[in-house]
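One structure follows; several queries about it will come next.
Note that this complex is displayed minus one protein chain, with the remaining chains in position.
A and B are the chain letters, set down in written order, and residue numbers restart from 1 in every chain.
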Amino acid sequence: MPIILITGGARSGKSTRAEQRALSFPGKPVYIATAEALDEEMRARIARHRARRGNDWIEREVPIELAAALDESDGAGARLVDCLTLWLSNLMHAQRDWRIEGDKLSAALSRQRSPVVLVTNEVGLGIVPDNALAREFRDAAGLLNQVIARVADEVEFVVAGLPIRVK
Amino acid sequence: MPIILITGGARSGKSTRAEQRALSFPGKPVYIATAEALDEEMRARIARHRARRGNDWIEREVPIELAAALDESDGAGARLVDCLTLWLSNLMHAQRDWRIEGDKLSAALSRQRSPVVLVTNEVGLGIVPDNALAREFRDAAGLLNQVIARVADEVEFVVAGLPIRVK
Partner (left out) sequence: MPIILITGGARSGKSTRAEQRALSFPGKPVYIATAEALDEEMRARIARHRARRGNDWIEREVPIELAAALDESDGAGARLVDCLTLWLSNLMHAQRDWRIEGDKLSAALSRQRSPVVLVTNEVGLGIVPDNALAREFRDAAGLLNQVIARVADEVEFVVAGLPIRVK
């Protein structure tokens, strides 16, 4: 079953597109949120996304252990992971090695039987950040996207709500 | 008659592309600038754009009331709106609700009889800004692009002067 990676900028319509793709598969879809409701801005964003999705989803919060969550939920409906960029940020805060975790995720994706749709962000098309940590993060985000795109069956780049098929 | 949205990064050749599209329609085109010449950098940019376009255009400065300007100028040549991102910024400075104004623009576009080409910017593909206002602006810019892309007949994403057809 397909692995689908949906990438794009902030508010490009990635999540909506990913939800459409996930809902196109049979079975009740599983929404795997990597976001944790740690501050007001994030709580508001999570609430907005949830209101849009409605109640047709099984919901899980998985800030770190994505590979395990995919294995556990495999075999029924599609899984939507939203999003890898936040997951990367969670890994870094938890002092986990994102290269190792990225490879573990990649291996887990390769063994899934039911579909997975993953949302990620493009963060490397602006001016080079002054801040060394921000540079490190955008480098890691770009490399992680490449790692996951490699095992994906389809990759879409979303602009103004519209998908450009990349793979 | 078509509604055409041209998006892309800074200095990607969006405006030149939009001018070509507008000039391809019969009738004298109308250039609707959302920019106001408030500082030296902006005055220089406006002068450069004007020098490139030459005198084949009817020119209007419309910082806020885009829907009305489209209705008033409808029925003859194409209208080129350059650009939506600056319009959004003008709306925010004027304490106008950009969601309501975006819907009004969307409705106005749906009733135009002569063509409209709109230029906008992608501002959400860099690292998340530290500044909360900048985050809010880029979110609004992304959402506005989606709203206008929805009513557009064609959407192009311009990279290095070259259009990628998205819709």
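The criterion applied here is as follows: a contact is a pair of C-beta atoms (placed from the backbone, for glycine too) under 8 Å apart; a residue touches a chain by one contact, two chains touch by 3 or more.
If you're wondering where the values come from, they're calculated on a predicted model, not measured in any experiment.
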Considering the entire assembly, which residues of subunit A contact the chain that has been omitted?
-> 5, 7, 9, 120, 122-128, 132, 138-143, 145-146, 148-150, 155, 157, 164, 166-167
Interface with the unshown chain - residue positions in subunit B = 8-13, 41, 122-127, 129, 134, 137-138, 159-162, 164
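We adopt the following convention: only the chains that are shown with their structure count from here on.
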Could you put a whole-Å number on the gap between the CA centroids of subunit A and subunit B?
-> 31
